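Of the protein chains in this complex, all but one are displayed in their positions.
Letters are used for the chains, namely A and B, taken in the order the chains are written, and counting of residues starts over at 1 for each.
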Amino acid sequence: MDRRRGALTTAALAAVPVLFVGVFFAYPVAAILGRGLFPDGSLDLGALGDVFRGRQVEIVWFTLQQATISTALTLAVGIPGAWALSRMRFRGRRIVRALVVVPFVLPTVVVAVAFRALLGTGGPLGSLDLVPSLWAILAAHVFFNYAVVVRVVASLWEHLDPSTEEAARVLGAGRVRTFVSITLPALAPAIAAATAIVFLFTFASFGIVLILGGPGLSTLETEIYRQTALFLDLRTAAALTLVQLGAIVALLTVTGRAQQRYATAQRLRATTSIARRARTAGERLALGANLLVMGVLLGAPLATLALRSLRSTDGALTLDAYRGLDEVRRGPVVIAEPLAAAATSIRYAVLASVLAVVVGGLAAFAIARGRGRSARMLDGALALPLGVSAVTVGFGFLVALDSPPLDLRGSWVLVPIAQAVVAIPLVVRAVTPAIRAIDPHLREAAAVLGAGPRRIWREVDLPIARRALLLGAGFSFAIALGEFGATAFVARPGSTTLPVTIYRLLGQPGPGNFGVALAASVVLMAITAVAILVTDTERLSF
Amino acid sequence: MLELRGVTVRFGAATVLDAVDLTVGGGEVVSVLGPSGSGKTTMLRAVAGLEPLAGGAILRDGRDLAGVPPHRRDVGLMFQDHALFPHRDVLANVAFGPRVRGAGHAAARAREMLDLVGLAGFDGRGIHELSGGEQQRVALARALAPAPSLLMLDEPLGSLDRELRERLAVELRELFTRLGLSAVFVTHDHDEAFAIGDRIAVLSDGTVEQVDTPADLWRQPRTELVARFLG
Partner (left out) sequence: MRRILILLLTVGLGVAACNASDDDNADGVGVSNGETAATVTLVTHDSFLVSDSVLEEFTEDTGIGVEIVPAGDAGSALSQVILTKDDPIGDAFFGVDTTFLSRALDEDIFAEYESSALDEVPDELEVDPHVTPVDHGDVCINYDRAAFTDTPPPTTLTDLTDPAYAGRLVVENPASSSPGLAFALATIAEFGEDGWLDYWEELRANDVLVVDGWEQAYNEEFSGGPNAGPRSLVVSYASSPPASVDPDAEPLPDQAPIGTVLGSCFRQVEYVGVLEGAAHPEAARRLVDFMLSPTFQADVASSMYVFPVRTGVELPDLFDRYAELPDDPYTLEPDEITPDQREEWIEQWTDAVVR
């Protein structure tokens, strides 16, 4: 009887996220796909054939290629970074750990501007002539996703049982041998999970490819944008979206296993940390090298951005750009109000994070309680928005949400909703393992002490999950703050957000505007960093 | 006041408890002695309502507990791994039971219990700051705080060293007598079982081999198994 009630509760918990994502994601996407696949009322899959015959095969191929290389590079740089953060104790470790995450949640437009400032003409690395090019894209991808590899792998590595390694050493295995045959296999679940996430993000990368890739390089995402927004060729866009969905579903299925094993490994890990101070010169060198890489990789683009914002057109240091943040005027016309836009962005982001934490939290509870296929399917379904183009969703809103009771097209509330939809899978990722890690004995102890099921949830599950929920809130806030795809290219009644203002300032003639765009990017970066630093705590994994 | 009548518990195909009969009278302490895997913990969990019965019945004061959820069973259970709430301090842990049942002065009661187990002043400590023995006592105080009429303890002295174990065993015995509690005390250590229990039930492979006073058990082991187990 209890089991049936338990199943009912799980279903009730899952109902809210399913409904939310169903109405605000699945339905709009289906609507826009429907326009493309059923142009005259009957199914027309001819476009799929065109995709596989024409130049779009190259695009699919290139998308896979750049995602694979990006992932490989990120792993190559990230795993040593994970070693440094998990095995070595040093002063400032907590701050470094939190700062490492900031690039991940930075808005695409800021990152693109930062990399252009660094690698483009006039920048310190401008002579390398790397913008636009595949190298610029790869560099930006590694910049973005370094945090994923480092945090996911470090959170497992830090709690590996050292006795297996020590046993191997005593039995005669050298350092390298021990690493390869003992440590790596133990880390495999974490590496697999990180690989999956990074691959997904780089596969679906949009702003970076658009801005740093130049005219010759396009991926599935940018092509879908072009076909949908610029040409309104919904037929081709639908075919491409189907290909994209197929790839994402395949990816999620294949890596679902990896995720599960990672979750199990997390649960079984020791509670104590094996981090210690660097002892040998070799360790100090390795630690230093990693910190240097972090500083350069993550710091250089952002530092360049900040420095450029302080420079006037003749090279002098000035705060002029920041003075323009209140209002950018051109004669009598106010062409942008970055501070007002920042306030708007924060408002939207707060609402979006509340939505994401509530809906994502409920989903996490449902997924953690459920075992087996239905839980995995829910998890996968909620992750789909990460892989579907924001423009598709935005256009889908226009087509689908146009009649009561869902006549939300003209409403500003669609912006935080769209942002929440993208943030929910990240909240689920952060919170589900925390809930799964709750010792079932705690719930039983509470029950025996007199707490009924709802009381148990309030007294045991919720407080323990609270830290993870807070982290999820921080992430959602940052992601919502920087959201660009849906808000930039889709009709928005209501006030402008900061990323869109930056993008617009970039497109305005006039010498001061570029500087203000840079200054506004620095402001956006600072708000994001503060949000993460406030909500991030050390003992959390992805 | 507690009666297990033919209690059977199965995990899938395996029968963990096989038609177990046991009674515990008011104010009586029964030690359940058996090797690991014999089903001792399962028996406690079944009484607490945490495991469904495949057969038989559990009665409290003559009333069948079938269908009564754990939070309404008025038993205290001390878990083998303590299961202290990591997100609450010592006082909040101990006060949990009274607070949840809506009793007033839960904090005062909690302090009383901490005093009883010799941990006065530990109110604000975090769980992770406690030693093994201290955690044990907090778990005990927590189980006692709601004043259950029946207390069940699962290997409560398991992780402690010899000296501490002997001392605590004596203290526990005194405590039970003082509070007039009925208790079921599970252990694999026969010295403890003998020291604490009024009667001892020997459990092996899910079946009760013998239930007797310590003296009778020693003198007359009924089966070869029991004899070998007693050494």
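What we mean here is this: contacts are C-beta pairs under 8 Å (C-beta built on N, C-alpha and C of every residue); 3 or more make two chains touch, one makes a residue touch a chain.
Note that the structure is a prediction, hence the values are computed from the model and not measured.
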Chains shown that the absent chain touches, full complex: A
Candidates A:169, A:261, A:284 or A:409 - the one touching the absent chain: A:409
Which of A:102, A:363 or A:399 contacts the chain that the document leaves out: A:399
Identified contact with the non-displayed chain, of A:39, A:256 or A:494: A:494
Identified contact with the non-displayed chain, of A:76, A:232 or A:254: A:232
Touch list for chain A against the chain that is not drawn: 35, 116, 120-122, 132, 210-211, 213-216, 226, 228-232, 313, 330-337, 340-341, 343-344, 346-347, 349-351, 354, 395, 398-399, 402-403, 409-410, 412, 470, 473, 488-496, 500, 503-504, 506-511, 514-515, 534-535
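The rule is short, and it goes like this: only the chains that are shown with their structure count from here on.
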Chain A and chain B, separation of their C-alpha mean positions in angstrom: 49
Interfacial residue positions of chain A with respect to chain B in the complex: 1-2, 439, 441-442, 444-452, 455, 459-460, 463-464
List of chain B residues in touch with chain A within their complex: 45, 48-50, 67, 69-73, 75-77, 79, 81, 83, 85-88, 96-97, 100-101, 142-143, 146
